[in-house]
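Missing here: one protein chain of the complex. Every other protein chain is in place.
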Amino acid sequence: MSEQAAVLGKFEEYIAHLGERAPAQQGSDDERLARAKQAFRAGLDGAMAIDLECCIHCGMCAEACHFYESTQQGKYAPIHKLAPLRRFYHRELGPLRWLFRLFTRDISLKELGEWQEFVYNSCTMCARCDMICPMGIQISPMVGVMRSGLAAAELVPRALAAGTLEQKQQGTVFGTGAAELVKTVDTLRQQGLVVNLDKDTADIMLLSTAMDVNVYTRSLAGMVKIMNGLGVDWTLRSAAFEATNFGMLSGDREAEEAATRRIIDEALACGAKTIIIPECGHAYAELRWEAANIHGQPLPFEVVAISEFLGRELQAGRLKLKSSAIKQRVTYHDPCKMGRLGGVLDEPRALLDALGVELTEMESHGATNYCCGGGGGVMLIEGAAMLRQRAFEIKMRQVDDTGADAVVTTCDSCRTTFITGAQNANWHTSVESLVELVAENLED
Amino acid sequence: MSNSMTLAEILERRGVSRRGFLKFSAGIASLMAMPPSMIPRIAAALENARRPSLIYLSFQECTGCTESLTRSHAPTLEGLIFEAISLDYHHTLQAAAGYGAEAARLQAMEENAGSYLVAVDGSVPLADPGYSTIAGVSNVDMLRETAEGAAAIIAIGTCASFGGIPHANPNPTGAVPISDIVKDKPIINVSGCPPIPTVITGVLAQYLTFGKLPELDDLGRPKAFFGQTIHDRCYRRPFYEKGQYAETFDDEGARKGWCLFRLGCKGPVTYNACATLKWNAGTSFPIESGHGCLGCSEPNFWDKGSFYDSLSATQWGSPANLGAAALAGAAIGAGSAMLARRQQKKAQEKQS
Partner (left out) sequence: MTLLDFARGPAMQWALIIFTIGIFWRLVGTVLLYRRRDFSQPRRKSGLPDGARAIVMRSVLPPELEHNIVFQHVTGYLWHIGYFVTVLFLGTHIPFFKSLLGFGWPHLPNAIVMIAAAVSLAVLVMLLVRRMLHPVLQKISTSDDYISVIVTILPLITGLISYANIGFIKETNLALHILSVELLLLWFPFGKLMHLFMTFPSRYQVGAAFGRRGVKA
């Protein structure tokens, strides 16, 4: 744990300076506002229209949001994040737009600037508010539309903007390209692992992340070890190994689509029937649920999370784990993008069960779990550090109430948030990766 | 006819005892909500009253008001008083006809100029005065002529007070109430279709006693009789309050004497004395007999929808109207959505 914490510390340094590489402002104020409006226009659809029509301003969404709950500040109410979008909808697309234009004011660039705090710093797009709204409004996808508007208006928080620019222009994340991947692969090979890199064809195309390549290497090693043990035909492809999608986080649609298309193209090129997502939440949401729409038609391959894949193999009897290997009392943290927004709820628990852990669920678990506070790119936003820590206190309480000694999760972002959060709060519950646990307890 | 005898003398002649006369005076006082100290004053006034001349004009009417006022199953004091008044002209009741009758009217007007009372029932047609004439004289002319020397005019019944049934939609005769034609004389509207006999007597007694008109509401009706709604004095009110209604005319609720609101009773918005004075010498009134109030003492009561539609059943239009409105709304909405879709499509194409 401390070895990873040390590496993480270096990584934190890197992130702290990431914002310095943010792009300079290019468009005029009028251009930026116009582009934001076009992004809203393109992003809103009929389902969101019904949701926007439906809000009765009851404020219950705030009571599900970790940012509101930990600060009690009304401005962090989820629906408040959508105020400019709602007004835009009523004035431009809604059926009564001619009336609304008489009685409401237009959105302004200044207002969008004020909303940066609500749509990035204090929102992880975790969708817990979607679960409580009595009207059934899905606020979280509309925060996505807000982000696309702010991105078009060049109002993305600096760290995210810098990351997006790098991925757009160089195709890399955190300076991690094919060369860096090869270096890590070499290290793993030196440890005795067989790592398939750039096979011409394979049934399974494995993805990884800059975080795994640089920090959580044991997770990557774990995936490799397990897949080899299962004897499946898999490969990494250096031309498209990065599952992280900065465009998705920042709202830059162009960047989002480019990164996803690269992965799709590469999978098609190697004839993969399955893409496996590593321990990365937003990558799963993007590739499992959004990629087909970017592709414009159903994908010719399936997308599974590593935990999902392993759960499947376990159920089929092909994956055998050593039971009662772990003596600790454990709780499981569902990464929001995999659990609530991904539908991968049962497989991780099946794996933990097979590992023989004593699993105690948190009061809010599965589809209602609390976000760790770091998702949706918030982990990278320096200005949000205090907010994040406050929100994390809810998570700590949830874990403490279970009496667990360790939290298991399967997302790098969550893992990082837990580690840094624990450090800041002097919290001693350890955080484990599901994949690493499985890899360490394979039956020989 | 001469007015030499006083009212008291006439009543004595008819065999009404002094005691009976005082009892009647007390009754009138009570009716008019006057204190007991007023009884001697009423008695004295009535006693000494010279029989005032009353000219009764009947225009576009059904004679129901006269029937109501003069019906007496047994000799009642109301009937006697009425006869005791010098009724110098009345189509239905007078024996004379033709030139003789008209001459009687004109003579009474001349002899009692300035002091005679005019009672009118029926409305006056203005669309074509020829719709209703008496001895070749149109109603409007006769009214104007007769009203000129009158001390006061009593409009008897809803037709004379507000236009009544001839005035109802589409009002083909151009019927108007008396107050639309006579503007310079005091008018008391005693509305009702027909009005209650005792109300007339009370009004006359008031006038004979005090020489002036009773206090009137803003529709010109005496407040003593038209100051409260039927609803406020209805004996079935507890059922209204509890929410127990007759739903049809012979259901369990009807037989139990429950409230008739849902069978169209207009009691809550009708001002009259039916619930207290009742009809047929206090025998009953429509609600007590199981039928909702028609609101017959109110203006335009014929034009307020069915008598059997309750006040809550509004005149909301027709399903056809709302169907058309729905189609119109849907069409505009569809148009609006189509325009918005074009906007969105353009924006999406630009993005990709």
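Order of writing sets the chain letters: A and B. Residues in each chain are counted from 1.
By our rule, a residue touches a chain if its C-beta (ideal position, glycine included) is under 8 Å from a C-beta of that chain, and two chains touch if they have at least 3 such contacts.
Bear in mind the structure is a predicted one, so any value in this text is a computation, not a measurement.
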item: Touching residue (missing chain; options A:L341, A:A391 or A:V407); value: A:L341
item: Contact with the hidden chain (one of A:L85, A:A291 or A:A422); value: A:A291
item: Residue in contact with the excluded chain [from A:A49, A:L230 or A:A385]; value: A:A49
item: Touching residue (missing chain; options A:K37, A:H80 or A:R147); value: A:H80
item: Interface with the unshown chain - residue positions in chain A; value: 45-47, 49-51, 53-60, 62-64, 68-69, 72-75, 77, 79-80, 83, 93-96, 99, 130-138, 288-293, 295-299, 302-303, 339-343, 345, 363-364, 367-368
item: Residues of chain B (touch criterion as defined above) contacting the omitted chain; value: 229, 231-232, 241-245, 261-262, 268-269, 300, 304-305, 309-317, 321-322, 325-330, 332-334, 336-338, 340-341, 344-345
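Here is the rule we go by: only the chains that are shown with their structure count from here on.
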item: Inter-centroid spacing, chain B versus chain A (mean Cα positions, whole Å); value: 81
item: Touching residues (chain side chain B, partner chain A) in the complex; value: 332-333, 336-337, 340, 343-344, 347-348, 350-352
item: Touch list for chain A against partner chain B, complex; value: 38-39, 41-42, 44-45, 92-95, 97, 253-254, 257
